[in-house]
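Sharing a structure here in structure tokens format.
Only one protein chain is missing; all other protein chains are in place.
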Amino acid sequence: MNFASDNTGPALPAVMQAMIDANAGYSPSYGEDALMDEVRDRLRTLFEAPQASVYLVATGTAANALALATLSQPWQTVFCTPLAHIHTDECNAPEFFTGGAKLSLVGQADKMTPDALRAAIGAWPAGDVHNPQHGPVALTQATERGRIYTCAEIAALCQIARDHGLPTYMDGARFANAVAALGCTPAEMTWKAGIDAVSMGGTKNGCLGVEAVIFFNPENAWEFELRRKRSAHLFSKHRYLSAQMLGYLRDNLWLDTAQTANARAARLAAGLRDVSGAEIVFDREVNMIFATLPRATHQRLRAAGAAYALYDGPLDNGPADEPLMMRLVCDWSITEADISRFLDIAHGA
Amino acid sequence: MNFASDNTGPALPAVMQAMIDANAGYSPSYGEDALMDEVRDRLRTLFEAPQASVYLVATGTAANALALATLSQPWQTVFCTPLAHIHTDECNAPEFFTGGAKLSLVGQADKMTPDALRAAIGAWPAGDVHNPQHGPVALTQATERGRIYTCAEIAALCQIARDHGLPTYMDGARFANAVAALGCTPAEMTWKAGIDAVSMGGTKNGCLGVEAVIFFNPENAWEFELRRKRSAHLFSKHRYLSAQMLGYLRDNLWLDTAQTANARAARLAAGLRDVSGAEIVFDREVNMIFATLPRATHQRLRAAGAAYALYDGPLDNGPADEPLMMRLVCDWSITEADISRFLDIAHGA
Amino acid sequence: MNFASDNTGPALPAVMQAMIDANAGYSPSYGEDALMDEVRDRLRTLFEAPQASVYLVATGTAANALALATLSQPWQTVFCTPLAHIHTDECNAPEFFTGGAKLSLVGQADKMTPDALRAAIGAWPAGDVHNPQHGPVALTQATERGRIYTCAEIAALCQIARDHGLPTYMDGARFANAVAALGCTPAEMTWKAGIDAVSMGGTKNGCLGVEAVIFFNPENAWEFELRRKRSAHLFSKHRYLSAQMLGYLRDNLWLDTAQTANARAARLAAGLRDVSGAEIVFDREVNMIFATLPRATHQRLRAAGAAYALYDGPLDNGPADEPLMMRLVCDWSITEADISRFLDIAHGA
Partner (left out) sequence: MNFASDNTGPALPAVMQAMIDANAGYSPSYGEDALMDEVRDRLRTLFEAPQASVYLVATGTAANALALATLSQPWQTVFCTPLAHIHTDECNAPEFFTGGAKLSLVGQADKMTPDALRAAIGAWPAGDVHNPQHGPVALTQATERGRIYTCAEIAALCQIARDHGLPTYMDGARFANAVAALGCTPAEMTWKAGIDAVSMGGTKNGCLGVEAVIFFNPENAWEFELRRKRSAHLFSKHRYLSAQMLGYLRDNLWLDTAQTANARAARLAAGLRDVSGAEIVFDREVNMIFATLPRATHQRLRAAGAAYALYDGPLDNGPADEPLMMRLVCDWSITEADISRFLDIAHGA
């Protein structure tokens, strides 16, 4: 019953097998491995983008910070929501990698709206040397609250960026979950909607630690490679990043896995609705649920060993029926039995 | 016959098995995994340093740049040799991670001498606001030319650093090979000789991608953790770094592997001496050989598929007997048969 | 009738005379000049802080960015208001000088409240490696909207900072105007209220370009000197900074000048209240007035050559009685006649 995050579970067997298979013989280092050629081909095909530049790094923060640095200048400001991972959970990595760019916060919520984006851009006069200059617009898909932008919503935001001459970046740490939920293609959710660069996360969806970074405009390629190297994110034994990504891409595993995770979360959310005192905060869209449960219910669940993030507290002290906010995340390894047991305990069974 | 580098071969079976074993169940993320506790204990024991701070990162450049940044200030200068990996092969990573510190080059060779270090430090007056301030002294052990510092040599350099109040760092990308060659303990080669921080490389000695960074003074711990996080080198699924390092540390595997690699290089060097026109540049000390061979010999070797770094050229055009410089590196996977075959071809057999 | 800013007028005659007097004979460079010794003594006396470190720089942004960088770490966040000059008007200078620290915005207004500061600090959990770490609290006195913190208000904010172990910085670009308005001493408004470092602006109050930066804790001294040098803000012919500051400090000129400017603004604000359709937004406290006037009144004023910042628009097109926001700043050189003429035109005379 581990719903703590999608980074606490094991890697997919097929991904691990790909690692094992890759561990034979000699291979050129630093991204010159043949497996990477296959990764590149597969991702270009998957994204219907034969000219795209494709890179692998090992962490989501590396993907975000390197891509944003490549798309921006130190005197610019990135536009993102106040809940964006790049703002709240990367210990100033974007500021470090960009050489001191600012993050301007758009709106109040996890999901950016066109009005909020227009207001945030408009708050800094264009062409005035005194204030930060306009830089990239960064979206998280799915968002940090487990919500998704439709392709039309993405397109609307990208159009605003384009109107101001600004590049766009999609933090796709849960890219697969969003594609699975939308039922669209990767191309539709990215460059066809106006996205310039995207990370396609593997780590949270069953890999050990690998993220693809894709630039649809190959002009950015060499600069990205230099930034990756000087930030120590170019792996010498790169084949082990390639192998993970290959195992993840083959046989549609990336999408199947996300569909499974989303489905598990759907079942969990459905079950939660029947739990006494439960309140679902955002309608579940991918593999994450934000909900409140009464303190007493949390106490039962935690006592039974259920792991998840609890945002309110204290757990031990206070009215039994006071609602406390939680986050439940389903990764691929969560079983139906886990969910049933969780719900049983929640019901007080 | 792949002598290209110690990063082109496969990982050790026991390391890969440790990865597989780690891939079960749930584990706290971001370095809170139980495997890391064991890694920490083992490294503290191995280094006879119960208070040491121990961290894992995935690349050697990350280890170097993060450790140096932790030990320095942006207005300081690091002292290293002109052949130091941190100077020549990291695309300014030390400058990036330190926020703009300078590297001052000590002497002309890969191995730093006390006189050269004293001269380099003395070249910048102390306490003068105009020039770079004195910062850490960085040694590579084994050096980029495959040579080693004795413990006494390390102690002499560290004493000079200490006399100027400067911290010392050892880039131990080939740490195990040096320990194996010296027959000393890790403690003797580091803190007992005056080293403040060291990286103990796993990647070049049979891991997939993992380096330990050890600070003997735990004061540096929290700053290092913050620097690791904001440079995107803190892994969410950290257990896969821990598992590699555990597999590497168990049963003395790290040292056995290095001894094997060194022995292979010794045999190769011995054989080379008999090859007509061969000239060994530095006496082999670890698993690396710098030598010249006549152009014609190179042509035969390359035609037969031997892989190694060739520093002079062109290969195809010029006098058959002109000596061209090469580097041969033996990792754990090189076999006796590989060596015999290489020598046979070199002999023209 | 130039109310555009307090940086558009001429320098005080006594400041210029001090420059002329300083321009004779030889003087040690880079801050070793005898005039600087006198500046240091005078500022220590003025601030009742005999141990304080005292430095001069030529721009307010240099003072702010260097002081904040000295008080913070790159992985921290500075707390300031959304209207803070360091956030809106320095083109990311704080991010640059700090090496990538973040600015966290406190509240919605130009004046920070204790509740808003507590909330902003609380929004980032302490000791969590993932989010930005708590860094300095930065106040602007007088604020960017011409308001002032009382000494008790400053003390309350500094107490919150102290409770979290955070240093405090006061951007005193209009330091003298605030002291004049409060009728307190420099010490009361700074270290006696808990401020750790302050800039005391000269540029906006009659100098050519000089700001004092004062650290009440001399521990910060050497780091500041190194930061000043490597950011190219250490002047070789430093005597011309010293001379300005000396001219400014002698005979209480700094305070007299600010009192004059404040008094002019008071008279202008009083007169504005009688202007038809005028609305004063913030009660005037120093030498700055934010007010709205009907479009037609603006048209008359601008046509007559009055210079000031107009925040709404367009000037030329729209209802004659629509209120448009303006800012009026009085520096020392504004005359009673300027004010009378401005008011006459505003009245339609």
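We just call them A, B and C in the order they show up, numbering each chain from 1.
Just so we're on the same page, contacts are C-beta pairs under 8 Å (C-beta built on N, C-alpha and C of every residue); 3 or more make two chains touch, one makes a residue touch a chain.
Model, not experiment: these values are computed from the prediction.
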- Message: For a quick check of understanding: of C:Asn23, C:Gln159 or C:Thr335, which residue touches the chain that isn't displayed?
- Response: C:Asn23
- Task: Return the single residue from C:His233, C:Arg264, C:Arg295 or C:Arg327 that touches the missing chain.
- Result: C:His233
- May I ask which residue of A:Arg227, A:Arg264 or A:Arg327 touches the chain that does not appear here? A:Arg227
- Query: Among B:Phe3, B:Trp75, B:Phe216 or B:Phe235, which residue is in touch with the absent chain?
  - Reply: B:Trp75
- Note on the structure: Checked against the full complex, the residue among B:Pro132, B:Gly146 or B:Gly194 that touches the missing chain is B:Pro132
- Determine and list the subunit A residues touching the chain excluded from the picture. 30, 73-75, 99-100, 129-130, 133, 223, 225-227, 229-230, 234
- On subunit B, the omitted chain is touched by residues 74-77, 88-92, 95-96, 98-103, 105, 129-133
- Note on the structure: In the full complex, subunit C touches the hidden chain through residues 2, 4-5, 7-11, 16, 19-20, 23-29, 57-62, 65-66, 90-93, 96-97, 203-204, 208-209, 226, 229-237, 240, 307
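Just so it is clear, only the chains that are shown with their structure count from here on.
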- Item | Chain closest to the middle, measuring from C-alpha centroids that were averaged per chain | A
- If you average the Cα atoms per chain, which one ends up farthest from subunit B? C
- Type of subunit A:subunit B copy interface by residue overlap (half), same or different: same
- Task: Could you put a whole-Å number on the gap between the CA centroids of subunit A and subunit C?
- Result: 42
- Message: Using Cα averages as centroids, what's the distance between subunit A and subunit B in whole Å?
- Response: 34
- Message: Where in subunit B do residues touch two or more of the other chains?
- Response: 226, 229-230, 234
